[in-house]
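Here the complex is missing a single protein chain, while all its other protein chains stay put.
This part shows chain A:
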């Protein structure tokens, strides 16, 4: 895990735009199956989406609780626009979704502060 890499806050609508990049996503953890899981995100346009996560076995213990919010750091894969997870942090079950949506929106508008 290279911690010096800066990464961009995205939601499901921005995956294509940042293909191949390392990003940070906040979303609700959906189903988990072996090395795959899904992350449910909402965007500022009101849409909801699902992002496929590819989890290496060493990181599986970090993504344990479905329905909790997680901040996932990972690289968007080129082909299927899934995210290869580099790290996941449990954000608990009471995250202000409006703030999360706003942060994605404004961090990309004020990119001079973020990347």
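FYI, a residue touches a chain if its C-beta (ideal position, glycine included) is under 8 Å from a C-beta of that chain, and two chains touch if they have at least 3 such contacts; residues count from 1.
The definition used in the following text is that contacts and distances are computed from a predicted model.
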item	value
"S-adenosylmethionine decarboxylase proenzyme", "Replication protein A C-terminal domain-containing protein", "AP-3 complex subunit delta" or "Trafficking protein particle complex subunit BET3" - which is the UniProt name of the missing chain	"Replication protein A C-terminal domain-containing protein"
Positions on chain A contacted by the hidden chain, ascending	1, 3-4, 6-9, 24, 26, 69, 71, 73, 87, 89, 91-92, 94-96, 99-100, 102-103, 106-107, 109-110, 112-115
